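Heads up, the thing below is written out as structure tokens.
One protein chain omitted, others in place.
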Amino acid sequence: MAEQLYNAIFVGSIYALFAVGFALVFSVLDILNLAHPVVFMLGAFVALFFMSTFGAPAALAAVAAFGVTGVFGIFLDRVAFAPLRRRGAPPLSAMISSLGFAIVVIRLMELRYGPDLVSYPAGSLAQTVLQIGDARLDGLRLLIIGLAIILMAALTYVVRATQLGRDIRALAENPRAARLLGVDVDRAIAATFFISSGLGGVAGALLGFAYNAIYPQMGTPYELKAFTVMVVGGMGSLPGAVLGAYILGIGEIAALVFLPAEFAELRDALAFGLLFLVLVLRPRGLLGHRVADRA
Amino acid sequence: MLLECDGISKRFGGVHAVADVDLSIEPGQVFGLIGPNGAGKTTLVNLISGHLRVDSGAIRFAGGDVTRLAPHALTARGIARTFQGVRLFKGLTVLENVLVGRHARMRSDVVRRLWPRGAPDRNDREKAGQLLERLGLSRPNALAGGLAYGDQRRLEIARALASEPRLLILDEPAAGMNPAESARLRELMRALVAEGLTIVLIEHDVRLVMGTCDRVAVLNFGRKIAEGTPSQIQSSPVVREAYLGSEDVA
Partner (left out) sequence: MDAIVDFFRVYQTTIGVIGINALLALSVWVTLYAGQLTLGNAAFMAVGAYGAALLGMRFGVPFPVGLALGALLSAALALPLGLAVFRLRGVYLAIATIGFGEVVRVVILTLPFTGKALGLNGIPPVTELWHIYLSLASVAYVLWRVQGSTVGRAWAAIREDEIAAASQGIAVRRYKLAAFVAGAALAAWAGGLSAHLNFSIEPGDFGFTRAVQILVFAVVGGTPSVAGPIFGATLLTALPEVLRPLKEYRDIFAGLILMGVIIYLPRGLVTLAELRKTRRLQEIGAADVA
């Protein structure tokens, strides 16, 4: 039981890191970045690259993953979103543009690494097991959970207490006013993507470490879960995304434990049924703002 | 009595946007609605036009209770409106905008149109064309979004008139108009009233309001603080105070 809870928190932590970046872009730019799963996957592969090519330790590789995918996120914005923003295009166009971008990058990765599972270099990942009472817990996952919490705390600090965070929040609330008030909009947007993609990339690297199996399409299932997380937690709300992520993580593990095996797929249906119910009954989710009519 | 509002109220969270407002509008007049910014004028209009639901009170139009009706039902009954800041169908042409305005009065031609030569809505197009002419809009196939601001405003009025309303609510129609345009607007309003239309005019342009309206009601903080003829309103100390003695009322 304790192990299952532990797993649930681990899964929730990964979801949280993934979803919070996704929610950040949505809250600032009102678009669904369908290329987000790509930076998730890239983070895992960047870590792999650093570990196999330079023999870097996993910790350093994770930092590299953050940095590289962060910068990549800025590139993604310049190529796929910025031209549409200049034109004042609706969010649908941004979604499709990011989709095209994702297709290209995933395919490139498949060409380079093949579509199958790839592992990290042997012996590069800690294999510790902690004994807490009756439970035998994987030490690596504990580390990951801790790291995730630290990252989210850091994000909270940046958003709440720094000038940059204020700029980003201003941009999210009212782009035109923000610009008029002197906020460097381009810088704030670039920072948004750097943070969003960096977090997504780190999430991918950490997940990769935990399962020691990565592949180019690994981000796709997370995309759909991110929708659920965002909706349940509240679209565009960062704490909501975190809350939603843990709810989903716990819910999924609970379903795994309590539902008989034949109904395994119903687990997924639960997530989406939940998503659907929330949208219909309380579109703003748990912590989101009122979904006013876009009139 | 064409339109009656009986103690209608609307709250948003803790704020009373409209509080216990009574209005009686006789047919055949231009009724002005003024008040400082944020007084609740547009909220009141949204309540009358069905876009918002009243928290309490009743609205009666032409003898029938219309409190809970949706906007499209009110249009069918004869209430039309324009919007503050113009809400045109920008991607449609000028003519198409007016044709949409006629929606309430047009018979659905979907089935007829399935035949290749299907009956064209000639009668409706004619009426639409006449409205365009009357409002001085000369390019029926231009995109509404590309029109000059003044033209857009007039198009919105044409669209509202297309539904052959008995009551027309104009929400700040003169905003951004120069004096010549305002004068033309005033002439239009008087002409429409002479033809039997009743107009509710929300405006900040005091000259227009005082020069066109038969009666004026003043709102402040969601409440009606005064009602009377234009000259009564102009000399009312209550109204003066509401505007804080600014040049608005002088």
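Letters A and B mark the chains in the order given here, with residues in each chain numbered from 1 onward.
We adopt the following convention: a residue touches a chain if its C-beta (ideal position, glycine included) is under 8 Å from a C-beta of that chain, and two chains touch if they have at least 3 such contacts.
Model, not experiment: these values are computed from the prediction.
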item	value
Touching residue (missing chain; options A:Asn7, A:Thr69, A:Ser124 or A:Thr228)	A:Thr228
Options B:Arg87, B:Arg166 or B:Arg223, residue touching the unrepresented chain	B:Arg87
Identified contact with the non-displayed chain, of A:Pro57, A:Pro90, A:Pro121 or A:Gly139	A:Pro90
Residues belonging to chain B that touch the chain removed from view	49-51, 70-73, 75-76, 80-81, 83, 87-92, 96, 99-101, 103-110, 113-114, 118, 121, 141, 143, 145-146, 159-160, 163
In chain A, positions touching the absent partner	26, 30-32, 79-80, 83-84, 87-93, 95-97, 99-104, 107-108, 111, 224, 227-228, 230-231, 235, 262-263, 265-266, 268-269, 271-273, 275-276, 279-280, 283, 291, 293-295
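Criterion: only the chains that are shown with their structure count from here on.
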item	value
Gap in Å, rounded to a whole number, between the CA centres of chain B and chain A	48
